[in-house]
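Here the complex is missing one protein chain, while the rest keep their positions.
Note that the chains are named A, B, C, D and E in the order they appear, and that numbering of residues resets to 1 at the start of each chain.
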């Protein structure tokens, strides 16, 4: 079984989805049990995977027993394993929350949820660019379906934008893939890296066009500045567990950028080396800047959380655009933090909306509701962490990222990052005090608190302190990940074996 | 099938292929030509309904001969397309005619006979074709 | 001989398709355009068969078969739309 | 009974087997066996989609009818080609109401298809009551003649075959 | 490794109140006090059992990559502050027990209080700048919680938010400063930073560092112009004001300046900024304290003023000034905390804090009056109390200051002015509250509070007196050690005493006291004088500013995110064009090294048709059906193109997909409006056309450039290994089911998800159904044309046969599961079209979802089977079997995989189409007249 480990995170959700989707009937306890157990199992598998690669090994899984670059390979290195673990942790919280009733709002929730996990994990693990496209589509289509879960005008409206833009994005992806294949001649990322480093000069422009187009596509997924406009509405209208899971979706874009633009167009790529860097840097700064203003503008808690997410995206992009491996380590740590906390916040917003009746999550005066203390404490936890105030994970992550900036980078990054934090503080304190404290008189009302919703939420928000407490080992892991990312030679030799590119080998 | 190896067979097959090819293509062309130059929709419909079927059929026959010529085997497979077309073409034509009648496309002035489907007076008042549950509204024309 | 015949046929069929395209463009009625499209499907079968002869390879035969079938179905769909609006009711 | 249950439509089975052999383009044991298997299996599978089917009473007549239609198609096409190709005389089209004596959908369909495929006529509309067929004729002076011809040439044989 | 226990203990104390509250309020208070008390004991134990010269330090790696350590130190400065924090904290706990009413959640209050205490302890003990910053911001957060404790009151909420925002912002500035220090010094360890004075001050970044750090300190310590949050924080319960806003939190800024004094001070910049800010704050605070009518307001501004005093002492920079500052910190904490508590008692007893409503309390509350008056005297700097001593020291330093050259007189002037006002407001406070005849009855009749509530005040006031009389008491070890930790150079000799003899400072003091009394008498005039200035409430200004900012942001964001897909799409396309253009610009020549093939006329015809179809689809998009027909032409010709260029599989797939897409689009056409209104303005159309042309041009250029270059690709491998390795002659199919079977698995999963998703979308969907077609005709009544019905059932067996054929041969000839599946699905759909959903549904009485899922499952499990043989997922195998009569049969596991594809395609396609059809049947208006 050990040698099949890298494919577990893809197959497990797929098989579970198959089991769950056999029939169409509504949710029952069995279904929930299967779904939660499977997700917990996924967490275990992901931990196992992380423990296997933590030492710096790169696990390569040759699908169909075909040698790369001819067949598709799954590659589990530190980064992939970490992302898989992150996904599964987030998913566990979301799925437990969903079992509190959200899954009954439409058909096939759990099955689609696992298919989405399959797509996400596949995207993180694959070592093949076209396969990445396929998994992108799997996760996108599943996300479209889940976004519509439960229906409603806002969801349909924002979903339409999301879907249409991403469909156009898929076409762009294919164009980019076409150009890259047509000028490099391979699809395996490691092999591409190998070939790009010795690319004839008359093709550089083509590859550059393909690479930049790829950047646009990933940027669309990751929600970089001129392409992010779809995000706030889509995420804020999505059902809570899905919105929570979506917080990893933008990270898929970030991951893809990180992978492609360090491995293929990294430092060794000759004339094309680091070609995305300036775009990421300035795009990230711009995103960060606008998101800072946007977070102040939010009239709805979910919207605000979406903008928190946008801030984090800007920050991550800046981290990608910065020089050196140190910033990568910090950026990855930040990614862990923001994904989990943002996810938790979305879940929390849903619980708040349950209590507040028809006002939902709008930041207005409302009736007095039960569990306000508990919910406000959780909100505080999430908001403080998101805004980047100590003592929670956000502060640590931001400080780390800031400290890795060179002076000239810091000149831009620091003020923006700090201002975004300040804006976050202002916005969150306004929202929190209005929602929890500006109540009309009378006895508190509200639905009884769903235990599974609470569990799911706490499971995610708890990472804010946990990440701080375990900052040492986790930070060490992300630092090591960053170093491994920089060492493309190791990746390439792990994937391609000792075979030089272009020479054929016998499979089987 | 030794007789197939003879030289005259080759020539004959070549001739047949060429003939059927050109015949098929010509019929195809003429039917499309008719579709362009005939005066009203109902006339234009005649070409495609059958001529193209035959045209394609003939070309397929040519193709059979051709493969007989080069492989010395009889590929009956190719006839299937024709069968398919024979089944489907009249139905498409029928449906298209129905559409035209439904849309009350005018027929050429020289057309004799005026089917109830094309009567103008009904427009906008009643459903234009007789409804089975409403026999009073439909006029029946017996020849 | 076959070569010449083939090219003549190619030319004729191509011209037929051009004529279809003309009808498709000009209309005037939807039914006209539709029949032009239907004919174009059938003519492309002819084109494929000619291509088959040209290549002396029968790999495209299924293509011809499929066009025959699917062309019909798409014509039916449009007709149904024009007659009833809802094609699957 | 068993045969009837296994072979609900013997003719269809036969046709399918033949078509399979045509498709596979070879006559080997393998293809024939496969064809027979499919010829039995597919009708069984699709049985539920069939309306009650008329029984072919006179198979030989059906064969003759088929051949006649084939021939007519050839002629029809040449005629139509001629009509279309000559620019000097405009055709005289006509709509004709054809009263049907056939009752069954299947045979009506056969008739309508035949009409559409043969000389200068297209069955344009089957009236909803199923009693009459609207036919568009490309070029005619004699409407009654066409009705009679259709009746004698096609409808009566079909009546004999199926009804 | 024992030092971390101190903050840890206090931190653990956070959880105590919630547990202890069950035992009652007194138990809760006592239990809460345990942890801080032990911590205090520990502090003293460590400190006393330790050689005074050496700084106690301990550190643990936390996040080495960041330079963050869990490092603590305990030096004199920390000690001084720890004593204040924990000591006064304990008193506050006691006081609170009596202050809070029954309705208030005591456990919550205590938890916040202890949280705050922890963060203060953390600040003063941190030996790492980042750690310090962490605790620093934590004080902002915990003070936010404390100030907003009475969250139902607007003032509390707004005050809390303001405090949080201002101090939080200052904290962020501090972080930037810390980052810069880290850049300069290379570490965040305070120990190292303190030794790097020269390095830091000589760095070009020094001004930035200084300003940023001071921003942090000034906001926290409510220095002008960041002072305005403090008065509004007075909405907090009084224990909070006493604790946070007099004794501790506001001192955090001072502490920071003290802590970093050895590293940052000693420059002209430091002196100018710090001294002037301090002095201005001193005067400003004192003046407004004089004018305030709210008891806590007076105290708040007085605090501001005193903080200014301490700050200016720090700015002056010589070591004696530092000592004075340290001393005044202690004194101020003592008298101000006691005053706040006294104010709380008065508020508690009378029900008001407005001095205009108070008066004559000395009769009713003699002890409280006495205590308050002593503390007030100390605050006013009147001998013989401790306040006087430190103020004397301040005047001494002010008078002897040598900074500012010719403007040196400004320091004593401002210092004197500040002193003057402070005497005045102290007098006013005492007089108006206790001695003046009351103008109106207070809401409640006051009497003395419970003894234990008064006890903290008594203790503090006693300390004031003791220190005043015996100023040397705190000198050793507390002040000396604290000063040693602060002063960079030689420790100065200093001697604290009440009487220094007659000197300039004393004269100044006297003058100030006298002036203060005069001023107090003139109070009414002063009020009148002040009234001519427009009253500017900082809270409203701040709120208005925030509101405006928020409004501005809202407008900006609403403008940007206007919910217009057209704009988003335009941006996406524009960015893509840019991306491609940048790449193309990098290309020397568009045409590559390969010669072009000659054009044959048929291809030209095809291209012409494609171009026509494409352009017309776009141009005629407002006539939707025609546009659709044009799209159909494009689809057909695309598949012909695939056929032309040697891709039979693609041609077949494209054809079948195209038909299903057409059917779907026809459905959409029915349910959507049938025409597109003309709504794009000309400019928009031009813009779109331009961007479309740009995009198309870029794609065409890329296409051409790639086509004219040769390619060294990996595909030779597939052709070579297809037969030996994959057991199939159709390389494309072998790639799909074997070499890249994983892609295909993903692809059918996508298809299945699409089915599921569409099923989900159609749930409870009600659509508009037009009763007429677009030209206003009623629909035909012939629902299911007879001929079509007959033919569709005839076609079904044939189609199944063909699809089976295409499926079987897929591995060796064009075909495969996907195309076969689509053919089957389309044939079934034809049935639906010809016979209606109800009819078909009766005969297809099974659900399609299980079929689609079964397909995916089949493919997955085929792949999993290879695990049994120890091969990776999806490893295929094939073998030849010999059957009698039939002959050689080749069976590949890929065929089963392909079977899964077939099932998935059939299931998914039918799910999509049949469900869609089913949706409409029930309520179709058959014959309605519009």
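Operating definition for what follows: a residue touches a chain if its C-beta (ideal position, glycine included) is under 8 Å from a C-beta of that chain, and two chains touch if they have at least 3 such contacts.
Everything below uses one rule, namely that contacts and distances are computed from a predicted model.
This figure omits one chain of the complex; the name its UniProt record holds, of "Branched-chain amino acid ABC transporter permease", "Na+/H+ antiporter subunit C", "Glutathione import ATP-binding protein GsiA" or "Pyruvic-ferredoxin oxidoreductase subunit delta", is "Na+/H+ antiporter subunit C". Within the entire complex, contacts from the absent chain reach the displayed chains A, C, E. Only one of E:730, E:780, E:875 or E:893 touches the chain withheld from this view, namely E:730. The residue touching the chain not shown here, chosen from E:19, E:719 or E:883, is E:719. Of the listed residues E:544, E:604 or E:889, the one in contact with the hidden chain in the full complex is E:604.
Across E:331, E:744, E:780 or E:824, the single residue that touches the chain missing here is E:744. Where chain C meets the omitted chain, the residues involved are 55, 57, 59.
Even with one chain removed from view, chain E keeps its contact list with that chain: residues 563-566, 569-570, 573, 596-600, 603-604, 607, 610-611, 614-615, 617-618, 621, 624, 627-628, 631, 634-635, 638, 641-642, 644-650, 653-654, 657, 660-661, 664-665, 667-669, 671-677, 679-680, 688-689, 691-693, 695-704, 706-708, 711, 713-715, 718-719, 722-723, 729-732, 735-736, 739-740, 743-744, 747-748, 750-751, 753-754, 757-758, 761-762, 765-772, 776, 812-814, 818, 908, 912, 916, 923-925, 930.
Across the interface with the omitted chain, chain A contributes residues 130, 134, 137, 141, 144, 148, 151-153, 156-157, 159-161, 163-164, 167-168, 170-171, 174-175, 177-179, 181-182, 187.
In the analysis below, only the chains that are shown with their structure count from here on.
Considering every other chain in turn, the ones in contact with both chain B and chain E prove to be C, D. Ranking A-E and C-E by contacting C-beta pairs places A-E first. Look at the CA centroids: the one farthest from the centroid of chain E belongs to D.
Per-chain CA centroids place chain A at a distance of 62 Å from chain D.
Separating the centre of chain A from that of chain B, both taken as means of CA atoms, is a distance of 58 Å. Multi-chain contact residues of chain E (touching two or more other chains): 780-782, 785, 787-788, 791, 795, 798, 802. Under the touch rule stated earlier, the contacting chain pairs are A-E, B-C, B-D, B-E, C-E, D-E.
Interface residues of chain B facing chain E in the complex, by the touch rule stated above, are 84, 87-88, 90-91, 94-95, 98, 102-104, 123-124, 127-132. Residues of chain B touching chain C in their complex: 14-15, 17-19, 21-22, 24-26, 28-29, 31-33, 35-36, 41, 44-45, 47-48, 52-53, 55-56, 59-60, 62-63, 66-67, 70, 75, 77-78, 80-81, 84-85, 88-89, 91-92, 95-96, 98-100, 102-103, 105. Per the touch definition, chain E reaches chain A in the complex via residues 61-68, 108, 130, 133-138, 140-141, 144-145, 148, 151-152, 157, 160-161, 164-165, 168-169, 171-173, 175-176, 179, 182-183, 205, 546, 549-550, 553-554, 556-558, 560-561, 563, 565, 567-569, 571-576, 579-589, 592-593, 698-699, 702, 705-707, 709, 711-714, 716-718, 720-721, 725, 738-743, 746-747, 749-750, 752-754, 756-757, 759-761, 763-764, 847, 849-850, 853, 856-857, 860, 864, 866-867, 871-876.
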